[in-house]
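Removed: one protein chain of the complex. Kept in place: all other protein chains.
== subunit A ==
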Amino acid sequence: MRSKVVLRRLFRNNQARYGFVALVALVLVAYVGPYIGKYDWTEKDFMAFLSAPSADHWWGTTSIGQDLYAVTLRGMQKSILIGLMVALISTGLAAIVGAFAGYFGGWVDRVLMWGVELLLVLPSFLLIAIISPRLKSGNWLWFVVLLAAFSWMITSRVVRSMTMSLREREYVQAALYMGIPRWKIIFRHIVPNMSSLLIIDATLNVSSAIIGEAALSFFGFGIQPPDVSLGTLIATGSDNATGYPWLFVFPAGLLVLLVLSVNLIGDGLRDALDPGSNS
């Protein structure tokens, strides 16, 4: 019944609808757009370096003559996947670890929090730097896992302390007295009551994963040239943002749109889950 009610509220929510439309449109642009463009992302037009947007090169070209339209869309394909997956994995992990630690307490709490603290003090950048060369040949999905693995700890601490107060609520006790297994109580009663926090965390994680990926790529891990991502494009484009604004504006604009659409969906989902909101 809850999923039915929440879905209905979600579809009735304007913000969520716009967000969905925008996200679907962006995904379409990223995957279908390249077939419409004149150039492939690997092609280089040696007749046009750093040329401004024109009928030929819609979004202009880069310093080595790549068509920015084709390159940006190629980058966005990666970034959408990285952003959404990292956000889902890290927030999900934070919720599960935090809720279990907070609900069970005792040694479960101690072991899980020990792990969290260990990950917090370890310099994640260094670890990724050490691990990622070994995965170079492997799939970029490993990169997603690595990024997610180092971005959930603080949220899980917040989740843990919220769980500790939710645990004392009477409805949690009521569920226990009904004979419902504890892990089910966590997923049914505790996590939904923290959904506002988790949704905000997930939406923030989308943009920080895309940007974070760029930082790592800059140091030579993750997405490597000639392959591109939205993050790497923004990083290189921002250097020349004043002289050749199109290098920066188009990738950055797409990132803004992407984050905006995710935020809209997040807000809509939050409203749909929160019985207190009227929208």
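Methods note: a residue touches a chain if its C-beta (ideal position, glycine included) is under 8 Å from a C-beta of that chain, and two chains touch if they have at least 3 such contacts; residues count from 1.
The rule is short, and it goes like this: contacts and distances are computed from a predicted model.
The chain not displayed here is annotated in its UniProt record as "Peptide/nickel transport system ATP-binding protein", chosen from "Peptide/nickel transport system ATP-binding protein", "Cytochrome c", "Ferritin-like diiron domain-containing protein" or "Thioredoxin".
For the options A:Y35, A:W107 or A:Y177, the residue in contact with the chain missing from this view is A:Y177. Residue in contact with the omitted chain (choice from A:R74, A:R160 or A:H189): A:H189. Seen across the whole complex, the unshown chain contacts subunit A at 1-2, 4-5, 169-171, 173-175, 177-180, 188-189, 192-193, 195, 273-276.
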